[in-house]
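Can you keep this structure in mind? I'll have questions shortly.
Every protein chain but one is kept in place in this view of the complex.
Up next is chain A:
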Amino acid sequence: MSKTKSLVANALIAALYIAISLVLEPLTFLSVQFRVPEMFNHLVVFNNRYFFGVVLGVFITNLFSPLGMYDLIFGVGHSVISLGLLILIKRTVKNTTKLMIINTLIFTVTMAIIALELTLALELPFFLTYLTTALGEFGVMAIGIPVMQMLNKTMKFEKLV
């Protein structure tokens, strides 16, 4: 795979991440919001190269978020740390489904970073904030497992970047 193609493909993954988050309203269920593009975090399970596309998507989305730069640092930090951990774990665990479950758990645990952001800025009680934010993240990432697997059957993500 040429370097240029990998670069351009990641740029388009980021664009798709942003386009979907802007066009599709989040699926809401029992007042917990599931943001569809968060499922893209599972792309890194198929190929480490998707790391840049996903992080860039988060970066640009946060750039336009009402919380501005403050959100940017924590939002990007959350994705970089979580996906970095996943890439490390990928060295020992090879099974895709297992990796996706691990990825879901990583993102749920590291939501503490976002809870910390809100605690720092608003001095809200940490655990209450953590519980509400982590629940939405866990939901969408768990739902993302079968969705991304179904998509992978047609797309073959490993070989695309």
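The rule is simple: a residue touches a chain if its C-beta (ideal position, glycine included) is under 8 Å from a C-beta of that chain, and two chains touch if they have at least 3 such contacts; residues count from 1.
The rule is short, and it goes like this: contacts and distances are computed from a predicted model.
A chain of the complex is left out here; the name its UniProt entry carries, from "Sulfur oxidation c-type cytochrome SoxX", "Recombination protein RecR", "Tryptophan synthase beta chain" or "Energy-coupling factor transporter transmembrane protein EcfT", is "Energy-coupling factor transporter transmembrane protein EcfT".
The residue touching the chain not shown here, chosen from A:Leu85, A:Val109, A:Leu135 or A:Leu151, is A:Leu151.
The hidden chain makes contact, of the residues A:Leu16, A:Leu85 or A:Leu135, with A:Leu16.
Not every partner is drawn; the one left out touches chain A at residues 2-5, 7-16, 18-20, 22-25, 27, 29, 36, 52-53, 56-57, 59-60, 63-64, 66-70, 120-124, 143, 146-147, 150-151, 154-155, 160.
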